[in-house]
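Only a single protein chain was left out; the remaining protein chains are all shown in position.
What follows is chain A.
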Amino acid sequence: MSTCSGCGVAQMQSTLTAAAARAVGRQLAGAWGGRLLPAASRARPAALTGARSVSVSAAQAAEAAPEAAAAAAPGGDGAAATQRRQRVLSGVQPTGSLHLGNYLGAIRNWVKLQEEYDTFFCVVDLHAITLPHEPKELLHSTHASAALYIACGIDPAKASIFVQSHVPAHAELTWLLSCITPIGWLRKMIQFKEKSKKAGAEEVGTGLLTYPVLMAADILLYQTDLVPVGEDQRQHLELARDIAERTNYLYGGKKAKKMGCKNTRLLKVPEALIPPAGARVMSLQDGTSKMSKSAESDLSRVNLLDPPDVIVQKVKRAKTDTFDGLEWDNPERPEARNLLTIYQCVTGMTKEEVLADVGSLRWGDFKPRLADALVAHLQPIQARYAEVSSDEGALDAILAQGADAANEQAYATLDNVKMAMGFGTVHGGRRPSRMTLRLRDLIKQVRQCKTAAEERDVVAKESAALRQAFKEQDGTYRHRNVAKLMYIHMLGYPTHFGQMETLKLIASQGFPEKRVGYLGLMILLDERQEVLMLVTNSLKNDLNSRNQYTVGLALCALGNICSAEMARDLAPEVERLLASQNPYLRKKAALCASRVLRKVPDMLESFMERAPGLLEDRSHSVLLAGVTLMLDICAQAPPAVEAFRMHVPLLCKLLRSLIMGGFTPDYDVGGINDPFLQVAILRLLRLLGRGSADASDAMSDVLAQVATNTDSARNAGNAILYECVQTIMAVESIGGLRVLAVNILGRFLSNKDNNIRYVALNTLARVVSVDAAAVQRHRATVVECVKDADISIRRRALELVYALVNEGNIRTLTKELLDYLDVCDAEFKPDLTNKVCLLVQRYAPDKRWYIDSLLQVLVQAGAHVKDDACRALILLVVNAAQLHGYAVRAAYRALSQHQEAAQPSLLMVSTWCLGEYGELLVGAEGGKLLEGEAPVSASEAEVVGLLDAVAQHTGPGAAVCREYALTALAKLAPKWPGSADRIRALVAAYRHSPQLEVQTRSVEYSRLFAHGPIGAQVLDHIPPVEETAYDASLEPTEGSAAGAAASSSASAAADLAALLGLDAGMAGMGAAPVAGAPAAPPAATQASAVSALADLLAGDLLGGSGGSAVPAPAAQSAAAADPLAGLFGAPAAPAPAAPAAAAGPTLAAFQKGPLTVTFQLSRGPTPADTDILAVYSNSGGAPLEAFALQAAVPKQMTLRLEAASSVALPPHSSGAVTQRLHVHNALHGQKALVMRLRISYSLEGQAVLEQAEVDGFPAGY
């Protein structure tokens, strides 16, 4: 493969949109190391090659950049997207010496090819070893060849130059292809025949036979379109074509598709590129044979690197003839023709000119002229060669870059072929080798962790090692250690111990260290940390460094983390750098300045003067930074806006030049000129135009231009339009412009792209305060957006609807929202519910609608309605006397229809209404039906049944509902004497409820019923409530404190408040309905006493098991029973049926004074259980009041007390009071029953307290 092969594939400016890019990305997502960008949307980084060489300055790189940007037109939105460039691949064998024949015949043509095609130049070093070779020599000549090609004019910025062995895919594909290449095809190769004959067929390496396959692989890997070939290579190209076709036939097409290949045409079948009749340079010694490097005599060829005197010598000794003069076409004079050709090539004349110039000369005169021309032509090449080969690093960088580009293409093809042939693609990209091994190890270790705990372990171990390293002050690995710290930090572990290390790195001289140091500074530290102070000095030094990149690092760091003190110290440096000659520094300094300003506002003045100066800059990035700085200044200091207004014309001019200025490849995004800068300028114009008619006027033209001329097919264009609309709406613009903006918003809103719709909604929300009418026009669309599938859009739309609602449209919008509430997904419901509630509360046109809407919300999404919305509804009902009847009907309807699925909030609100105004439901008391209202027919029994059902409701919040139901029932009892008994029974059923509050209610109300008229009074309607006072009463009070206070307080009102507090604390909603109830002394005292008792008992009995007990009214022991039982560990038995008093042994438990206590024992459900019926009798002459008995048992037993039948013992044993006790003895059969009693009563106003121990239970109990 001594000359070439060539290839060219389309330069792939794709027309992929970002969305398509995403889609392709998704296909790749399976592979963990999958590329992020699909191949089609990327561009080969050709310009980078040039820029990477050391000698290339930043300025040159910037010059090179246009091609890069043009080539890499981002996002696949490229303007020139459709133009495909064909790809050409040329390979050259590494050789230290190219001769004139190679140069004039081939290389010179390639230089032209690179302008026209997408070219890859490959130094095919793998081909150089088919015959014995010298390793050292190979290495040298590989480099020399590459250098020589660059010297001959191949431009790394235009073509990729790489070494074949740097792209492992060549070897890999060769194997795959050689397995499908019949050996006969290879045996036919003339080159093999010739060379093996020379060396002996049995002796030559297998490579000599198979290298044509390698050559085919070289060509096919790059999906080459065209291969420039000479006659001698024709056969090889044919072979490559055969192999490609065979591969496609065997594995391509549908078969490949089945294997999941992206590209079903596996290999492109290359065509021969017939070079433009290249010069055929013959040997100097023999005009009939080609100039060849394998010819024996060096005199026969002119090497490109021959020094001038050697060239002169060789030309002088070239073969001549005896004719006079020189002529082109005499077949007997091949030598003359040859030399003329050379002369023609190096001087660039036409044949005729050559003939006119030298045709008449004799050999002796012609040769020196030829030699001079040759030397003059080769001299620049030789100089360039010397330059390139002297900088090994630069050459390496070029080759590395070329290899990267080649690898990308090669692997794309190889992966595809492998997939088609049934090899999995786990190739995860090349592993970059720049990192220190240990960091790599750490990352690997962390990656292998299967659990969070494992990861923690690994990190902890590593952190310990790092600490140790830092302690030892070893500088060699500091750099690497800080890098590891950053990684650990990223994982979310503490890294403060390493902060000092970053500072040391910053202070060091080496560039890599500094760089890691600054990175560490930005990532590991923040401005709160005091160590930051220590870095100020280093920063100052670096800001004054002569190396622009050191300064850049320092500026970047300062911009990200600077604190107020640092800002003050370093502001002069930043200010100086703002005026630097170097655009790289100016842009960084500008952003740094805005940070400094945020920290130290009093620096404002000096920066305010400088900032507009940046607007004159030529560099886009400096402009952008300047505009950003001005934006920041405006945000910091509103007066600056005034001062900056004078620059509006300049900004407009800038903006106009961006829109109109044609194509600038550097900052082009999909055909749109620097959208980022445009957006920033528009934003600045917004600030400057707001509130100033003059400024707004000055910018209106350009705003109109932006709004009309920006291409809305691209994301970048839409970003600009979005910004522009905001600006138009914010400044004092004229109507026509506004209309334009609103139209754009309308277009946005109907766009298919969700991102666009999102920003449209966002903008509308901002605009609504300026131009509500414009937004109202889009109301229907906005309401549609509330139902979108995307939560971000829904949120925005909901915000907007919220802003759009007013008294006029509340009914329709709420209806829409309620309709949607039914179908929206769970995540969105709370938000929506809340918003609807707020809207209803704020804009309700009348109270009836308010009640209807909120009940509707409660029905549909009761779980998400906040307590205060429920409270507000109840409050509204209480205070709207004429709507009581309506409210209760509505509540009844809601409850009876949705009872099954009802949420606690609906249950509570409607139960409350029923309890309060239930009587209005039955008969004609409720007044006439309102207009449009459905009639309700309900009987007392139905209502009571419904409430009973509510009480039996299960699920979350059931306890509170039960309380509400009990309260409602209690309230209805006096109003409906006919149902009173049923209600009593229902209420009483909860006396044994395990829920303390429910039990309390049950006991309280049962008591209250006994009080006849007082009870009825207590249970009357709640009077209208003062809202503010009501809100104040909702202040939470701590439950136990309330209980304690209640026990000592005689004031019923205080009790009630405390009780309510307790309710509020424990049950939340529970407070509301009872809140307004007029104080009911008996109920209140009782209830509070119960709470107090519960507390006291809890305190006492928990401490001494079975010891002391406080005096408490006997009546409350019922309520106490549960907590007591709980304390002793018994499972609370819900409402146990009192077992029939089976006849059993009787035990005299206590006898003192007038009081006798007898226990009648009976067996419980198991042998371990004993039921005791305690009978109290009073033999004295005076009644015993406030009788209470408490009992305690050892800890192996549990005791449950039921309520006593009365708290007063009549005198003269005229009536017995009974109380049931249930004892469970866990050690039945081992330990006998034993019990301690504490009895309290008052006799003639005198409190008596007795204690006794009861044992002697009969055996078997």
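Methods note: a residue touches a chain if its C-beta (ideal position, glycine included) is under 8 Å from a C-beta of that chain, and two chains touch if they have at least 3 such contacts; residues count from 1.
Simple rule for what comes next: contacts and distances are computed from a predicted model.
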The complex's invisible chain, by UniProt name, from "AP complex subunit sigma", "GST C-terminal domain-containing protein", "Ubiquitin-related modifier 1" or "Elongin-C": "AP complex subunit sigma"
Full-complex contact with the absent chain, from A:489, A:568 or A:847: A:489
Residue touching the undisplayed chain, where the options are A:99, A:314, A:595 or A:871: A:595
Chain not shown: contacting residue from A:313, A:347 or A:754: A:754
Residue of A:314, A:587 or A:898 touching the missing chain in the full complex: A:587
Absent-chain contact - pick from A:679, A:749, A:804 or A:1174: A:679
In chain A, positions touching the absent partner: 18, 21-23, 25-26, 28-29, 31-37, 39, 42-43, 45, 47-48, 51-52, 54, 58, 61-62, 64-65, 68-69, 72, 74-75, 393, 397, 404-405, 407-408, 411, 428-429, 431-432, 434-435, 440, 443, 483, 486-487, 489-495, 511-512, 515-516, 519, 522-523, 526-528, 549, 552, 555-556, 559-561, 584, 587-588, 591-592, 594-595, 620-621, 624-625, 628, 631, 666-667, 669, 674-676, 679, 683, 715-716, 718-719, 722-723, 753-759, 762, 789-793, 795
